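Yeah, one chain of the complex is gone here, protein chain that is, but the others are all in their spots.
Chain IDs A, B and C follow the sequence of writing; residue 1 opens each chain.
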Amino acid sequence: MDSEEIFNAIFNEKNFFMIAGPCAVESEEQIVSAARFLRSRGVMILRGGAYKPRTSPDTFQGLGEEGLRMLAKAREVTGMLVVTEVMDPEHIPIVSRYADILQIGSRNCQNFPLLRAAGSTGMPVLIKRGFGNTVSEFLHAASYVSKQKNDRIILVERGIRTFETSMRFTLDVAAVPVIREQVPYPILVDPSHPAGKSKYVRPLAMAGVGAGADGLMIEVHPSPGDALSDAEQQLDFQEFETLQNDVGRMLSAMGRNVLGIAESP
Amino acid sequence: MDSEEIFNAIFNEKNFFMIAGPCAVESEEQIVSAARFLRSRGVMILRGGAYKPRTSPDTFQGLGEEGLRMLAKAREVTGMLVVTEVMDPEHIPIVSRYADILQIGSRNCQNFPLLRAAGSTGMPVLIKRGFGNTVSEFLHAASYVSKQKNDRIILVERGIRTFETSMRFTLDVAAVPVIREQVPYPILVDPSHPAGKSKYVRPLAMAGVGAGADGLMIEVHPSPGDALSDAEQQLDFQEFETLQNDVGRMLSAMGRNVLGIAESP
Amino acid sequence: MDSEEIFNAIFNEKNFFMIAGPCAVESEEQIVSAARFLRSRGVMILRGGAYKPRTSPDTFQGLGEEGLRMLAKAREVTGMLVVTEVMDPEHIPIVSRYADILQIGSRNCQNFPLLRAAGSTGMPVLIKRGFGNTVSEFLHAASYVSKQKNDRIILVERGIRTFETSMRFTLDVAAVPVIREQVPYPILVDPSHPAGKSKYVRPLAMAGVGAGADGLMIEVHPSPGDALSDAEQQLDFQEFETLQNDVGRMLSAMGRNVLGIAESP
Partner (left out) sequence: MDSEEIFNAIFNEKNFFMIAGPCAVESEEQIVSAARFLRSRGVMILRGGAYKPRTSPDTFQGLGEEGLRMLAKAREVTGMLVVTEVMDPEHIPIVSRYADILQIGSRNCQNFPLLRAAGSTGMPVLIKRGFGNTVSEFLHAASYVSKQKNDRIILVERGIRTFETSMRFTLDVAAVPVIREQVPYPILVDPSHPAGKSKYVRPLAMAGVGAGADGLMIEVHPSPGDALSDAEQQLDFQEFETLQNDVGRMLSAMGRNVLGIAESP
C-alpha cells in the first residue's frame, strides 16, 4: 500500500489502525529493527520521536535531524509511513521532508502557532490531547488545523491529570464517543502514556477498543529495558504480539475492518 | 440457580455477571416488570434503590421499607437475587430481611461504621468507589468489611471527579487492572453513572469489559422518561438488549464464562 | 463567656474565631494541657477527635467514650466549648452529652442520615467539606441540617482532591467568597489537613484569612512528634503562637472583630 491508499483507508474507509514504535529514535539499528518487526505484523504507521519534549532540560532531548534520517531509513526499508513529533514551527520544513504525518504532542495541544503551521503544510496532522485539556479545548485545537483547509486530522486520547495516582495519567475513554459525535476525524487511544508500566498497556488498549476507538498508538521497543526514555511503559515484541492478537479478536467480534492485518501472514 | 449457586459462580468461578435494574424502586409494577424482562435476558441480580442518597433533601428520597417489599416481590416472582443500598447502620436489619446483597453507595465509601456493620452481617457486600476516592482508599474501605471475616465483597468502579465535564463523571477503567492485582474480589464497572446520558452507556460498558471487568452494573427502567431519578441515564429494554448482545460477543472473543447467559433462550 | 455568648458572637455578630486542639484525644493530660494553653491564648473552642474516621481499619481509631470524658474534663477545667466528630447516628446521644458542637467530617459530608440526625439535636453542627465534593454539594449537605430547623451551622473548607501532590490536599480558598454569597453561616478554613506538614500551616491559614474566612480550625498538639495520628501536620504551642500573632495583625488590618482575643492577656 502506498501512502494515499493508507490515508484513504484511515480517513475515508474508517479502517481501524495501529501506530507503533519506540518512544524515541535512539539508533538506526533500533528503529529499523522495530519497523521490520511491526511491518511483519501488519502495522503500517511507525512512530518514533526525534525531538522530545522533556519535562526537565537535563534529560535526553532526542537525536534531532539525525533521528529524522534514521526514521527515513526505516521507512525506506519497510514501506511504512512515519509519524514524528514537531515541537517548534521552525522545525516543520525539515520534519516535513522526512515524515508522512506531523505529530503535535500533549504539551503543545494549545500551541496555536504550531497547530497553524502544521495545518498549513497540507500534511496529515496527529494531535494528542493535552493532559490538562477538556475535550472541548481539544476539538478547538483541531479547528486551528482545519481552518488551514486541512481535514486530515488524527486525534489521540492519551490520559488526563486527575487525583488518582495508581497509573501515570487517567485514560479518559469517554472522550472517544464524545469526540465521535462531533467531528469526523479518526480518534485513537494511546494506552502507553497513561499506563506508565507495560503490564497495564494491554487492559487500557482493550478498553479503548471497547469504547470504539479507530486505532491505537502504542510504544514498542526492541529492548525496553535499554530505552533512553519511558523505559517502563514500552512493550517488547512479544508483548505487542499478544496485545495485537487480543485486540484483533475483539475487533472482529465488533465487526471492524482493520488496516494492514490482511497483509500479515 | 439458587443464591449459593450464583454466589459460587461469581465469587469462586469468576463468571462474568450483570447487575441491572432501575435507579430507584418506584412501584411494584415498575420493579416487577423490570425484573421479568431482565430475568428473561439471563440477568440473575436485580438492583433498585429503596433508600436513595440524594444531594438535596428536597428531591425524591426513595420509598424506604415499602420499596424493599416491592423488591422482595420481584425476587419472589423471578427468582433473581436483589441488591439494594443501605445508607444508615440502623437500616441494616430491615434491609437484610429483604435483600441478598447489601450495597454501600459512592458517598458512603468511607463511612466506616456502615462498612463495619454491613460486613458483620455475613451477607455479600457491594461497595461502590467514592467519586473522590483513590483506588487505594477504595481497597481500604473493602478491608473494613473483610476485617469482619466477610470476604464476599463486590467492588464497583463508577467514575471519579475530574475537570472534564462532557460526561457526569470520568470512568476510570484503569481501576480494573489495578484492583485485580491486589485483591481477589470481583471488580465491576457501572457505566450508567459516569455516562449521565443513556447514549453513552454502551461505549463505557464496552470499555469496562475491554479493561477486564468481572461484570457490569447497569440502570434499566421500563420507561426511563418517567423515572423519578436519573431519568436521562437509564436504558430502556431495547437499549439493554443491544448492549447485552454487543457485550456478549466481546466476552466470547475474550473467552470468558458468563453467569446466566446459558439459561437465556 | 458562656456558651450562648460565644454562639452569639460567632453566629450573629460574625466575630472571627479560632477552633484549635489535637487531631485525636490521646490522654487526659494531653487534652487538658492543650486546652489550658489554647484558653490562655484566647481560643474559646477546643477540637479533639474521640471517634476517628481512619482510611485503614488497622490504624488508631480513637478512644471513643473515654476520649469524650477527657474532652469534658478539659472543658470543665478551662470553660472552653468542645467540638468533636460524630461518625455514626447511633453515637449522637452519647456525643451530645459531652460536646457543645457536633462535627461532621469530610468523609461524611454526604452521609445524609448522619446530617439529619445531627441537625435534629438542635446543637450547632460543624460540617467539613468533602474532599471530593463541589461547593454546591457542600451547601446541599448543609441544607440537610437546616431542614431540621437548625441554622447554627459552621462550614469548614479543608482542601479538595486535585492532581497536585506537593501538599496533601489543595486548599480551595475560592470556596470562602462563593459560600459567603449564598448562605449566612460562618465559613472557616482548616489549613492543617491540606498542608499535611506543619511548616505549611501558617501560609495556608493566612491565605484563608485573606480570602475572608470567619475563622480557622487548626490542629495543635503539646508534642506533635508523639501524636498517634497526623503527627506531621500538628503545630506545637510555639508555632501556634506565632501563627496567631500573624493572623491577629492581618485581622486588625482588615478591621475584623475577633472572639476571645480581648480576653487574652
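Definition applied: a residue touches a chain if its C-beta (ideal position, glycine included) is under 8 Å from a C-beta of that chain, and two chains touch if they have at least 3 such contacts.
Everything numeric in this text was worked out from a predicted model, so none of it was measured.
Student: Write down which of C:Met1, C:Val77, C:Ile94 or C:Ala207 is the residue touching the left-out chain.
Tutor: C:Ala207
Student: One chain isn't shown here. Among A:Asn111, A:Ser166, A:Ser192 or A:Gln233, which residue touches it?
Tutor: Missing-chain contact among the listed residues: A:Asn111.
Student: With respect to the chain omitted from the figure, which of A:Pro22, A:Gly67 or A:Gly130 is a touching residue?
Tutor: Checking the options A:Pro22, A:Gly67 or A:Gly130, the one contacting the hidden chain is A:Gly130.
Student: Could you tell me which of C:Asn8, C:Thr59 or C:Ser136 touches the chain that is not displayed?
Tutor: C:Ser136
Student: In the complete complex, which positions of chain B touch the hidden chain?
Tutor: Against the left-out chain, chain B lists 161-163, 165.
Student: Can you list, in ascending order, the chain C residues touching the missing chain?
Tutor: 132, 134-136, 160-167, 170-178, 194-195, 199-200, 203-212, 246, 249-250, 252-254
Student: Going by the touch rule given at the top, which residues of chain A touch the chain that is not shown?
Tutor: 53-58, 87-90, 107-108, 110-114, 116, 130-133, 137, 140, 143-144, 147, 160-161
Note that only the chains that are shown with their structure count from here on.
Student: Hey, how far is the Cα centre of chain B from the one of chain C, in Å?
Tutor: 36
Student: Quick check: how many Å separate the C-alpha centres of chain A and chain C?
Tutor: 50
Student: Hey, what residues on chain C touch two or more of the other chains?
Tutor: 161
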